[in-house]
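One structure is given below, encoded as structure tokens.
The complex appears here without one of its protein chains, the remainder shown in place.
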Amino acid sequence: MKRLGIHSFVWTGGQTQEGLEMALEKSAEHGYRCIEFAYLRPELFDLDRLAKKSQELDVQIGVTMGLPLDKDVSSEDPDAVAAGKAMLADAVRAVRDVGGDKLGGILYSAHTKYNRQPTADGWKNSVQAIAETAEIAQAAGVDLVLELVNRFETNLLNTTAQGMKFIAETGNDHVRLHMDTFHMQMEEANLAAAIRMAGDKIGYFHIGESNRGYLGDGTIDWDPVFDALVEIGYNRDVVFESFSTAIVDEGLSLACAIWRDTWTENDPLAAHAKQFIEQKWAEAERRRATNIRA
Amino acid sequence: MKRLGIHSFVWTGGQTQEGLEMALEKSAEHGYRCIEFAYLRPELFDLDRLAKKSQELDVQIGVTMGLPLDKDVSSEDPDAVAAGKAMLADAVRAVRDVGGDKLGGILYSAHTKYNRQPTADGWKNSVQAIAETAEIAQAAGVDLVLELVNRFETNLLNTTAQGMKFIAETGNDHVRLHMDTFHMQMEEANLAAAIRMAGDKIGYFHIGESNRGYLGDGTIDWDPVFDALVEIGYNRDVVFESFSTAIVDEGLSLACAIWRDTWTENDPLAAHAKQFIEQKWAEAERRRATNIRA
Amino acid sequence: MKRLGIHSFVWTGGQTQEGLEMALEKSAEHGYRCIEFAYLRPELFDLDRLAKKSQELDVQIGVTMGLPLDKDVSSEDPDAVAAGKAMLADAVRAVRDVGGDKLGGILYSAHTKYNRQPTADGWKNSVQAIAETAEIAQAAGVDLVLELVNRFETNLLNTTAQGMKFIAETGNDHVRLHMDTFHMQMEEANLAAAIRMAGDKIGYFHIGESNRGYLGDGTIDWDPVFDALVEIGYNRDVVFESFSTAIVDEGLSLACAIWRDTWTENDPLAAHAKQFIEQKWAEAERRRATNIRA
Partner (left out) sequence: MKRLGIHSFVWTGGQTQEGLEMALEKSAEHGYRCIEFAYLRPELFDLDRLAKKSQELDVQIGVTMGLPLDKDVSSEDPDAVAAGKAMLADAVRAVRDVGGDKLGGILYSAHTKYNRQPTADGWKNSVQAIAETAEIAQAAGVDLVLELVNRFETNLLNTTAQGMKFIAETGNDHVRLHMDTFHMQMEEANLAAAIRMAGDKIGYFHIGESNRGYLGDGTIDWDPVFDALVEIGYNRDVVFESFSTAIVDEGLSLACAIWRDTWTENDPLAAHAKQFIEQKWAEAERRRATNIRA
């Protein structure tokens, strides 16, 4: 991996400039080298100041978001699609302005529990919107990564195979996949095989436990995940994500159905996650070396 | 286990009398000894005829359901709670009339992706409603089992520990837990430990894969699950559940977010599930015997 | 896989012609399409008769063996090496004469718990002996496969990586690996990765549980093993192997340290193994198909 990072919601609900700056500082303090923010409306935050702090601390910023239903690019409603494209273009610019290097998340549909089946026209609209956004992103020097999430958070891209088909249809090499173990545990038949299948198309990787709490405190069988990442030589960013009722962004908490406190103290959580991921990665590398040593 | 059964949605969307009768026949043909129906509105179906067919085929009927939001007994709105209690009482009677032996599912809240946090008053209302329903069910000779489901399908009872607390508060030994591996895989820290903790309080058990498709085609580590069921001497019903877009009850498909066809043919699915469960159970019994044999 | 087979020691200690013929019949009766015999001294058995029965029943014969210490081709003693080469040449001829298609097992060293470290000269002697035997085998139309076994049964080739290095040094494409899950469970860091690394160099594959008893009655995590075999498109023979004190070849029982009866009845064992392997293989194929289906 290139850099190990952490989601800002471990530190803050993200409502204030002070909260975001504190999150950058806490991440740096724990030795994380990148951070994930939710989409920051430029009129509410001082992006320059965040960019500067990120540089000073050597903590790279990435941004993720999900579209609202009225800006859903997978809709059959042209107005919603147009509004969604505009929002994505704005988001790319905000990522660039905050010194971020990637825009990820549910960019291809709304972030919601859908109450309708996906449609072929909606899929096409979404492919087109992402293809257009990719050109804007490429010009802005921002990576574009599409998060594959579970069925309760989108109806369009739940699996790696769907994601691979989607990005192929965009016809744009700048679009990659944003994979997340929490979602994969629900949707994939085989996490390791999915990672190996996606290979170099993985642009961003979330490490989250099956119940969104402490790593190791759920059902994910981690060793094959790390084996697969090592096997494909994954060398982009890896970010730890965990949500609790202890720290709340209300919109995200509801979209993600966070009803329980899987933890209350964030410092030990962040310290554990860093040790867990680094140790698992080292063990996977050792297994690989052992495996080939005659 | 007492009987191995199958959910009727493997066979039919459940809209017609003919569909339900066919489902009973297909279940019997495959050697299943119980079946699960969704709540049957007595005015739409000939319950007597279903009861008779169930007896003839020796396929025991069980019924599951989830409350709608306007009849949510975990609401703070007294009208919704009253309407929910009435619906539960009606459901108990329908189960009795169709010759069923159990009522399960999300009886304690709505079956929905909530957009609000659970509340203490809502919890109390729900406990009270279930306590009252339990008396009606006991009098009717119907078992009452509460399904623990994932965060996207209720906000009240996601884990076994929550379920144990809830049934303790009802003060009624007639209420037991309805556990389901699909939901446990998302919410529990340790499936086997949850099963051992619940022990005799498990009144009904759903076997479903992590992606709701073929058993073995997902991420659940099955051997510890069967080991735990054997260890506690579980001897109530076990039912296989799988959903696909191939067979659809629209309401359930949307509530459960079924966007993909994990299978298209139900006969091989049903045959495989029976072999899978019976083989895994036998292997768990053998492991246990091997383990203690000096 | 090409054919699913079973080791003859499930049926017989292998001391008599009648025992071997019965073993062929039992294997056919259970639907196995190949069988493994231990090396048959031509002066003690009617090889023609076995060959004919094998053809009639359509049960392909394969033969495995381990060298005795006084014929150890990994020795530094030229007399032992020469005696070993002669024994291997004799064995190839016997395999051909019995209508067998492969010679496997511990052909490159003694089958024993060694009391000395392996040596560089012994390794060279062994490579040379196998290279020579490979030419004889190729001429005889017999596949030559080297079994990687645990540290207590040889000191030379315990891992896949060692085996790959060894066969590369023979410079002969006719030599392949004979892999066995029982041994791999002890020696490999990662069974699936070893299978994928060996790929087309796997010439024969043993399915045995960690304690040599019923499949599923030990510690092997089977799904990744079958996933890897399916992923590499393994299409040579797979043979089930299990030993118990219930049926005994004294030499093999001592070499393999069989002190316990992991089973007493062989018919249910053989029926279970066939169902287990075929079901696991089908599940692995389904996982792979699910994984790539968009």
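Read from first to last, the chains carry the letters A, B and C; within each, the first residue is number 1.
The rule is simple: contacts are C-beta pairs under 8 Å (C-beta built on N, C-alpha and C of every residue); 3 or more make two chains touch, one makes a residue touch a chain.
This structure is a prediction, so every number in the text was calculated from the model and none was measured.
A.B. asks: Among the chains you can see, which ones touch the chain that has been omitted?
C.D. replies: A, B, C
A.B. asks: Which of C:58, C:77, C:221 or C:267 sits in contact with the chain that's absent?
C.D. replies: Here the residue in touch with the unshown chain is C:221.
A.B. asks: Which one touches the absent chain: C:2, C:41 or C:113?
C.D. replies: Reading the full complex, the residue touching the unseen chain is C:113.
A.B. asks: Can you tell me which of A:72, A:188 or A:217 touches the chain that was removed from the display?
C.D. replies: Touching the chain that is not displayed is residue A:217.
A.B. asks: For the chain left off this view, which of B:12, B:27, B:109 or B:159 is in contact with it?
C.D. replies: B:159
A.B. asks: Provide the residue numbers of chain C that touch the chain removed from this figure.
C.D. replies: With respect to the unshown chain, the touching residues of chain C are 113-118, 150-152, 155, 158-159, 185-191, 210-211, 213, 217-221, 245, 254, 257-260.
A.B. asks: List the chain B residues touching the unshown chain?
C.D. replies: Contact residues on chain B toward the absent chain are 159-162, 164-165, 188-190, 192-194, 197, 224, 227, 231, 286-288, 290-294.
A.B. asks: Tell me where the left-out chain touches chain A, residue by residue.
C.D. replies: 211, 213-214, 216-217, 223, 262, 272, 275-276, 279, 283, 286-287, 290
Methods note: only the chains that are shown with their structure count from here on.
A.B. asks: If you list every residue number at the chain A and chain B contact, are more than half found on both copies (same) or fewer than half (different)?
C.D. replies: Shared-number fraction above one half, so same.
A.B. asks: Provide the C-alpha centroid distance between chain B and chain C, rounded to the nearest whole angstrom.
C.D. replies: Taking the average C-alpha coordinate of chain B and of chain C, the gap between them is 46 Å.
A.B. asks: Can you list the chain C residues in contact with two or more other chains?
C.D. replies: Answer for chain C, listing residues that touch two or more other chains: 286-287, 290.
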